[in-house]
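Here the structure is laid out as structure tokens; the discussion comes afterwards.
FYI, not all chains are in this one, though none of them got moved.
Chain lettering (A and B) follows the sequence in which the chains are written, and residue indices restart at 1 in each chain.
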Amino acid sequence: MSDKISFSSDYTRVAHPNILKRLTDMGMEQNVGYGTDGYCESAADKIKAACGCPDAEVFFLVGGTQTNQTIIDMLLKPYEGVVAAQTGHIAVHEAGAVEFSGHKVLTLPAEGEETDTDKYGSNVGKISAKDLKNLLVKFYGDDSYEHMVFPGAVYISHPTEYGTLYTKKELQDISAVCREYEIPLFLDGARLGYGLMSKRTDVTLKDIAELADVFYIGGTKVGAMFGEAVVFTKGGKPRHHVPIIKQHGALLAKGWLLGVQFDTLFTDDLYFKISKNAIDMAELLREQLRAKGYKFFLDSPTNQQFIIVEDSKLKEIEPNVGYSFWEKYDDTHTVIRLATDWATTEENIETLMKYL
Amino acid sequence: MSDKISFSSDYTRVAHPNILKRLTDMGMEQNVGYGTDGYCESAADKIKAACGCPDAEVFFLVGGTQTNQTIIDMLLKPYEGVVAAQTGHIAVHEAGAVEFSGHKVLTLPAEGEETDTDKYGSNVGKISAKDLKNLLVKFYGDDSYEHMVFPGAVYISHPTEYGTLYTKKELQDISAVCREYEIPLFLDGARLGYGLMSKRTDVTLKDIAELADVFYIGGTKVGAMFGEAVVFTKGGKPRHHVPIIKQHGALLAKGWLLGVQFDTLFTDDLYFKISKNAIDMAELLREQLRAKGYKFFLDSPTNQQFIIVEDSKLKEIEPNVGYSFWEKYDDTHTVIRLATDWATTEENIETLMKYL
């Protein structure tokens, strides 16, 4: 409906054409409800194969906040909270969905810091195994720990809300702390494809399946109309996950809509191919922004790019370009986010750069 | 995927072809998120026009349980409960979603009873204004009412879970009690189209918009892929409905998917036309069942029909016919539900009757 070219987010389009075609081709076909259909089964099988974990348990939910809320509630005892980066989506941008279900978000710093190999703060949005361990040591070392919220699970997002990525070593270290303390590691993969296809990652889907206890593969932002595929990697799904999902208002009647979409995305590596497109386009965008002298707010290796723009410039491009306000940088500048996606074209980038 | 002919429910198919075509035609079009797009606005305008209430406030959610949970939570103060038929969906089949958000369901009897004009118990599933009034009188007449859950809203479904319908007079009477006690009347219209198109109703959409304070127009079961259109008829929507919806995990990122669907359904009366088809087919089905001597469990004027079948017969048709188990009738008989929908054809009925 909008005539603007938009880089405001990666959920601006309906869905990959393969998905719409398949749904259309189903015609008047009838299916059973609530995810008990054959499409969901087939999609789950393909995902388990892609993850290299045949014992995994897979089911599908509709959106990200819903998934975070429901899974975290599945993982925690009532008196436990979930540990997350203070910048984590669950800590900031889900309107208190975790607290709504009775749990506290226990936050760790995530400011990022310079490293030997990276001067651009590419750790922002991430927690460290060290900080996590400290929190746990301090908690259990406190005389009055039974008056405090127990750290019952760890939440990380990969890519993070800032587009940054954990290294394999970092994930291994975090995972090791979780196992030492016997608390599950939950990875929010709303943009997982864009993380896996980054040119600067050593983390594979199989690594994630090995290191996390539960994670999800985002569909909404990566080619699907909607949908997130939840993977309990070691099979620790609650015995009755259906009433828990239902109780959260999160059980889709026509569950096969989710099955069909993920079955399509995991056929012929479609999920990875279209994720790669977003990365290629982000690299192109970065190059051109750099060439034009734009200053980056941080160094993101994925599809979200953050630049610092003069407010007067923003006002000028407003009618033609969709972007996402991130935060005020100073009195005359603003940080904005530009996101590529599975469908971004070189032509789109050209149009954008014409205005910028 | 299934080869069976299924009358198990009215949410067995993807969606009306107009909807899929429109979504497909959108191609790579980009839209803004969370229901702030033009499609949602257009759909809301059409719905307000159809309801005859220009001051109404309309927004869209994904599914029925989610809508019931979220709206009821919007209507109630923390110490209030919602009054419902003991057979109501929220009282029985939503896995405690209302209680999950902290509220009690206060139940009224809904057994139905013979009337002068109806010997088949067509009141089952309904509450009466009289019972509602009694509950309220008794509550406020009790010395210790502040130790009890306050009745803070009334929930009715129309059609009910048994396919039955309120008369206009009955709705007026219930509405009058609600207004006397200043508590909102909430109408669950998950199957609203099938109620409005029933050949045995005197209730119009405008009546509902006038008598209920908030209601929803079901899409999931009436032609949409998914989606329920919530109508605050007098404009009493909470000032900040977005964080409430988000907090329930119910805010769809690509909100325009809901807008496009309802905009399509409310163009050229599509919603009413396809609803009428389900009713026509239900009438045909009823005739043929009656002709074959099947005994009805109750007299439903809408698309859900309930018959009593011998268990041996059920076992026989199982491989070819999808139906919905309702309850055991006696040691050798079972009550089953057969539902027609917006897409059921005469041929479908013929196939079904061949097996029955």
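The rule is short, and it goes like this: a residue touches a chain if its C-beta (ideal position, glycine included) is under 8 Å from a C-beta of that chain, and two chains touch if they have at least 3 such contacts.
Quick caveat, the model's predicted, so the values are computed rather than measured.
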Whole-assembly copy number, given 2 chains displayed: 4
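Simple rule for what comes next: only the chains that are shown with their structure count from here on.
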Centre-to-centre distance between chain B and chain A (centres being mean Cα positions), rounded to whole Å: 34
Chain A - residues contacting chain B, complex: 1-2, 4-6, 8-9, 11-15, 17, 20-21, 23-24, 26-33, 37-39, 62-70, 94-97, 100-101, 220-221, 225-226, 242-244, 246-254, 256-257, 322, 343
